[in-house]
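A short write-up of the structure that comes next.
Removed from the display is one protein chain of the complex; every other protein chain stays in position.
A and B are the chain letters, set down in written order, and residue numbers restart from 1 in every chain.
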Amino acid sequence: MKLIIAVVQDQDSHKLMNALVRENFRATKLASTGGFLRVGNTTFLIGVEDERVEEALEVIRKNCESREQLISPLPPLGGHAESYVPYPVEVQVGGATVFVLPVEAFHHF
Amino acid sequence: MKLIIAVVQDQDSHKLMNALVRENFRATKLASTGGFLRVGNTTFLIGVEDERVEEALEVIRKNCESREQLISPLPPLGGHAESYVPYPVEVQVGGATVFVLPVEAFHHF
Partner (left out) sequence: MKLIIAVVQDQDSHKLMNALVRENFRATKLASTGGFLRVGNTTFLIGVEDERVEEALEVIRKNCESREQLISPLPPLGGHAESYVPYPVEVQVGGATVFVLPVEAFHHF
């Protein structure tokens, strides 16, 4: 048994939980803030049998991997028009910081 | 020293914290949601001397063990009366998912 602690961006959190449940992994979510990733993030605790660790990491990678996304900035409501970019820009989204921890004992009561 | 991470149902969380304090264990609670247990849950971090791990697990088991409870469903306020069950039903409550982690160093500043 291993305990995977994964810090992911909020925007990927729902998708990841659904994917974990679909693949029969059991996870709990902790509200977390800042730090590893700049924007709002969620910390997952995932208890995994040794032989399924790679599979769990793959689910996290697929759903949370850092990628570029085109976003169209909203026009400014007033002022600061000089810094307004009227075309889509690429921003970095997603990303996951993942720790695999050894577990000495696991119990389910 | 071990770190026990225990995910328990919200309804058992207050009782468990009181029992841990009474037995002189030191714990902190993290707000957590969904996953290991279907309903709202709380994640406990409990720092424990090696020789008291079994005792701590017993406190968790006693206060959080999965059990059946009789509940009397409330009559429906309107509509869906066809699915109303007018007698108490047994539901599964409680339960704890517990990881015992090795600790390389412990400090109290």
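Just so we're on the same page, a contact is a pair of C-beta atoms (placed from the backbone, for glycine too) under 8 Å apart; a residue touches a chain by one contact, two chains touch by 3 or more.
Predicted, not measured: the structure shown is a model, and the values here were computed from it.
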item: Residue among B:Ala19, B:Leu45 or B:Val93 that touches the chain left out of view; value: B:Leu45
item: Positions on chain A contacted by the hidden chain, ascending; value: 2, 5, 7, 30-37, 41, 43, 53, 57, 60-61, 64-66, 94-102
item: Footprint left on chain B by the chain that the document does not show; value: 1, 3, 17, 26-31, 44-45, 47, 101-109
